[in-house]
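Reading through the structure tokens given below for one structure.
With one protein chain removed, the remaining protein chains of the complex are shown where they sit.
Up next is chain A:
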Amino acid sequence: MAGYKPVAIQTYPILGEKITQDTLYWNNYKTPVQIKEFGAVSKVDFSPQPPYNYAVTASSRIHIYGRYSQEPIKTFSRFKDTAYCATFRQDGKLLVAGSEDGGVQLFDISGRAPLRQFEGHTKAVHTVDFTADKYHVVSGADDYTVKLWDIPNSKAILTFKEHSDYVRCGCASKLNPDLFVTGSYDHTVKMFDTRTNESVISVEHGQPVESVLLFPSGGLLVSAGGRYVKVWDMLKGGQLLVSLKNHHKTVTCLYLSSSGQRLLSGSLDRKVKIYSTASYKVVHSFDYAASILSLALAHEDETIVVGMTNGILSVKHRKSEAKKDASSRKRRPAYRTFIKGKNYTKQRDDISITRPSKKHLELYDRDLKNFRISKALDRVLEPEITIKTPEITVSIIKELNRRGVLANALAGRDEKELSRILNFLIRNLSQPRFAPVLINVAEIIIDIYLPVIGQSPVVDKKFLLLQGLVEKEIDYQRELLETLGMMEMLFATTTTKESTFLLEHKSDGLLGKKIES
């Protein structure tokens, strides 16, 4: 009593990488632009303000690039030694950088000479950052100290000497001007409060810490060191939330996507992994040519910039989304058509009549429903179906065969239609999942059109092509069988060896027993 059942289209699993929302999102970037720097790119930082320029620290220079420029629009090169960690202020006007000689320099983006120089560290300063109130700078150095500088009078306000090894990374809170964290090679990450003169929370990472990151809310802390990325809940006093071990070399950099939903980590194993911050599962990963030292995402994830040890800067831009034509869309009924009578409640005397919902049928299904078999076959032999979704064509052919009318549907075709079917056969006959159905079709066609062969050069050519294809396939199968035979022989020899080895072992045991007795 049920209605017409549409033909079941055989679906096949898509092999290879699974397509998820994340893969679609993260693959939607253009091919990377490669920029050669003078040395290993130790830090990339995007200006938080438009036009979202980025500062690249490599060797003793800091280059500022525009979003789409391949040449630096500005260069700071007044460093005697290697520069480290060029970082923009929140308003994008100032830039701070540390250097190998222990100095910290503050630059105006528009100027060239340093505005301020903070002297006080005795060894290389690897990390600097602005605090949330914009008037202070935090720096960590290889002399195990962390200093808080006042920008106006370029004096050190506070010095923390709690770390017992190099301080190589740090991050200031975006919300609280008094809080910042630093990570050190003494395996600890410490959170400092400028109001208390000492660290408030200290967590043990277990490996030398290469990078730290605070979530925008300040509640979660991410630390990277060794092969591990660890997430800490700061509101619970630094409890370990999750430990991730997805890289097989040291993780060097961390970054948070602009939505805060995804965490990116770059590593010396030349991979960038993307985690979901809800489940902390890897959802995607990128491969790069060399070990990754630094990583940054532009506003709205528009650009991914990765700096590598070989001095190559890889810049990937998001593909601009094709704008859909508003005009081409069909005009829909007005909104009031849909809401009409929506809030009408059923009255007591009303008799509700439900109209049976009309099931949508594909065109070929409509033809099959009305037993128009040749037309149904014509429809699925349209090029758009045969090329994009050959499984639909094959399913319809299978259905026609099940109905016992395949020969009728194939018969009575002219040169053009026949060559279309033969084209489809040539394209798909050798595919193992379609082969059983299509071989049958080929047999039927040969049976039907054998008497008229030689009348059309086009069709004859197609037949010859098909013949060649079948011969090639047979050869291929034979080769496969030969290989299989060889492999079986190899397997057989290995198993016999094992058994003989076992026998020897046994005989040894027997011998041993004999000797004992």
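As a working rule, a contact is a pair of C-beta atoms (placed from the backbone, for glycine too) under 8 Å apart; a residue touches a chain by one contact, two chains touch by 3 or more; residues count from 1.
FYI, contacts and distances are computed from a predicted model.
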Among "1-aminocyclopropane-1-carboxylate synthase", "WD repeat-containing protein 75", "Carbonic anhydrase" or "AP complex subunit sigma", the UniProt name of the subunit that does not appear here: "WD repeat-containing protein 75"
Selected from A:K281, A:K319, A:K340 or A:K359 as touching the chain missing from the view: A:K281
Touch residues of chain A, complete complex, unshown partner: 1-8, 10, 18, 20-21, 276, 278-279, 281, 283, 347-348, 368-369, 399, 401-404, 436, 440
